[in-house]
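Only one protein chain is missing from this complex, and each of the others stays in its spot.
The chains carry the letters A and B, assigned in the order they are written, with residues numbered from 1 in each.
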Amino acid sequence: MLETARQYRCSTLRPTELVDDLLARIRSGSLNAFITVDEAGAMRDAGKAEKALKQGSGDTLTGIPVAVKDNICTRGIKTTCASKILANFVPTYDATVVERLRNRGAIIIGKTNLDEFAMGSTTTTSTFGPAKNPWDETRTPGGSSGGSAAAVAAGLCAGALGSDTGGSIRQPASFCGITGLKPTYGSVSRFGLVAFASSLDQIGPMARTARDTAVLYDAIKGHDPSDSTSVPRGYPAIDLKSPDMNGIRIGVPDEFFAEGLSPEVALSVRRGISTFEGLGARIIPISLPYIRYGVAVYYIIATAEASSNLARYDGVRYGVRKEGSGDLTDMYMETRAQGFGAEVKRRIMLGTYALSAGYYDAYYKKASQVRVLISQEFEAAFTRCDLIAGPTAPVCAFGLDEMMDDPLSIYLLDIYTIPANLAGLPALSLPCGFSGEGMPVGMQLIAPHFREDTLLGAGMAFQDHTGFHEVRP
Amino acid sequence: MREYDIVIGLEVHAQLLTSTKIFCGCSTKAGLPPNTNTCPVCMGMPGILPVLNRKVVAYGIKLGLATHCSITRRNIFARKNYFYPDLPKGYQITQYENPLGEHGFLEIEVGHSSKRIGITRIHMEEDAGKNIHDEHEPLSYVDFNRAGVPLLEIVSEPDITSTEEAVAYLKELRQVLMYLDICDGNMEEGSFRCDANISVKPAGSEQFGIRTELKNMNSFKNVQKALEFEINRHIGIVKSGGRVEQDTMLWNAAENRTYSMRSKEESHDYRYFPEPDLLPLEVDDAWIEEVRSLLPELPSARRRRFQLQYGIPEYDADVLTQSKPLADYFEKCTHLLDSPKEISNWIMTSVLRVLNEKGIDISALTVTPEMLTDMLSLIKKGTISISMAKDVFSEMAGTGRSSAEIVKSRGLEQVSDEVDLRDKVRDIIENNPAETEKYRAGKTQLLGFFVGQLMKATRGKANPKIANKIIKEMLDS
Partner (left out) sequence: MKITEPEVVHVARLARLKLNTGEVEQFQKDLNSILGYMDMLSEIDTTGITPVVHATNIMNVMRPDTIIGSQTLSDALSNAPKHKAGNIVVPKVIE
């Protein structure tokens, strides 16, 4: 992204030229990374950007092609959430993040594939078919922001937006060998993000490098009065000079290297941590005993909120309606039965059950209490360290034919990413190595609330001394 | 002794007079073409988020204080989940645990005794849209203009033991809402809606009966009739050894009876949980005190004060405090002219008659307090008679002209000049010798005849008091 901006400035590359090339590659590619490509809109905006650059009024993002996950609303461009029920939905409004990108001159090149309503870790529950991993097209790019991750890794866009409810930016970033940031809850507006779980969802940037990720984050962050959960405070620009890592304390929790972690992943992540040590960071062993309950807490809270957030898809005001036998309840039942895929239904069922009479206290309330304990545990840990490091996911990208049919084992893939969502903390996934089969491995860094500067700074320092982010599929 | 105790609890939904809806910037204006008063927020489009209107909270605090509620410091909003076409998001944003106001009461007067009706809770929530049913086809039409209009839900304790008390409570609550200027109180248009929970039990029994919920009563008269019908239905069932079934009943005003809604009902499970799109709302002392300082005098207090300060009867005080603008009108008049009872009489008769005939509010009346009191001064001075004043008032209400102008242009001044009147009476006596004879012989009932003649001669402008006095004097001499 910064590289493209540099080329624009030296006039060795023009936006229309780049966009034209990307559109051709997207068209001929087989990654299924995009659901909708806005060819006309992208070319139009590229022309505008070109003019602005010629007049010298451009900024870093002018003419930069960005892909947007298809659960983020774009005015006049279909926003499907990879669901049959929204297959024809065209928003009349832009999400705040999209508006901010457009205001900076970025080009929205298209809408990327995802797990239906962002519910999944493989981008296989999309009604438009699975997205594929550019490192090996027989494998999953991860999910749910798998289309965004694949598009960035394959160089089909300079950067992308994803959304992360339980790891949906970080895990596909790790599977595709790119950098992805889940910002602090409340630092990026959710206005226009189709809600999965409102108290956990956060939009974030995905790019090849930590610097590009920082540039994109700077463009979308900041208070938005249209989102009540957006935090009003100062949001200073991220310094793009890599910081001195000397004396930075990095906590490494035992629990992040527990059973279920692939030894290859463990090895790469341990090496990544040693790299920080080599840069002068102090490694501090810590313990976060409550995070082992994270998956259980998450799948109660997230599905409870989802069951309610997805009630609006009833075929009345928008979306694909199925009338059934003609009575109103039948229309609801048919519309939702035919419009939602199996995973979405499973989560609606689970969430409805967890909130239903007689079960609320045992599930939703209990989970909300344990969530407090997890937050407190992080807070305590951050008195002893500046960052927490560990793996992003327990495994590398696996084959689309190796899909587990047991939903619980898929849920457990999120075990390392979920805690940051529960505690609202910012977290970053960085490429830190490759498996024996040549698949990327991701390392996760977690920082205290609103310390994206520390997080991205560490990422820049790491990437200034390693080359994993430069290897292309 | 009554055989059965009646237990009634009332649930009122009051639409608030804010400019905008509770969670978006759409106006609250009613009567617009369908779906033109909407935005993505109140239509429940994907990806949109609610932001709370501060005024809704202020209005809630206002009502809470006016009804002696304790104001909850830490409020959270909740989602009430159910499917209905007029409910855009598939859930209503409302309050569940920790409503804004709790443990209050309202004092009502029934048959010269007053009673406190407990208020369990007052909470904020959003209104739904409207479904209209096609009369010919199996279709319904949905209009979301009303979706998101702010409501206060006011739930009473089951302290109400008769239909009279129920109506008195509703009237009092409506009056308080209108005094606070936070609801227009219009029942027909649904800005003041009421549901009732009813049960009966053998007199004195500790055990509550099975209750039914009663909906769709859009006037006080309907409330009274519906409650009576439902109570009798309950008593009928219990008397015949039956068992009332828990149910929701719909009042049908055309047929004067209630109908069970069970066909549509299923076991409700609203799956309330905290609204994750909104953050907690903390109401601090400063805000409460700010609202308290702006509270107007409430109807019950004003009623009492009117009786004490102006020495007017309870009945007058009741009528005059029906609405705040009317009571204000009365008080303005009393500041201009120190005759409270006369002012009250004029307001209760002439003023209210004109308002009724024209179907207008006191604010639209062309007769200002100054105009009314000026006219009353003319009566006092004897310039016009009371019966003339009634005509003058009607003309003031019709044309907006002042009483002085009207009296002058119509030549209505009373003739109080005794010399002139004596001349006229002398003529009358001369012209009516027979009657004069009879009167002087003791048939004093004929006085009326002479007064009538004098009125005829002065075209009604003779000051009646003076006329009587002069005629008597001259006939007796």
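We take it that contacts are C-beta pairs under 8 Å (C-beta built on N, C-alpha and C of every residue); 3 or more make two chains touch, one makes a residue touch a chain.
All values derive from a computational prediction rather than experimental measurement.
The residue from A:Ala95, A:Val269 or A:Ile348 that touches the chain not shown here is A:Ile348.
Considering B:Gly31, B:Gly111 or B:Pro138, the position touching the chain not shown turns out to be B:Pro138 (whole complex).
Among B:Lys55, B:His68 or B:Arg401, the one in contact with the hidden chain is B:Lys55. Considering the complete assembly, chain A touches the hidden chain via residues 88-90, 92, 185-186, 199, 225, 228-229, 231-232, 290, 292-293, 295-297, 299-300, 307, 311, 314-321, 323, 326-334, 336-337, 340, 342, 345-346, 348-350, 352-353, 356, 363, 365-373, 375, 406-408, 411, 422-425, 449. As for the chain not pictured, it touches chain B at residues 18-20, 24-27, 33-40, 43, 45, 51-57, 76, 83-85, 131-134, 137-144, 250, 261, 263-264, 266, 269, 271, 274, 276, 278-282.
We take it that only the chains that are shown with their structure count from here on.
For the pair chain A and chain B, the distance between mean C-alpha positions equals 57 Å. Considering their complex, residues 40, 43-52, 79, 81, 83, 85, 88-91, 138, 140, 142, 144, 269, 271-273, 276-279 of chain B touch chain A.
Against chain B, the residues of chain A that register as touching in their complex are 71-73, 79, 81, 86, 89, 91-93, 95, 190-195, 197-199, 225-229, 304-305, 307-308, 310-312, 314, 316-318, 326, 328, 332, 352, 355-357, 360, 364.
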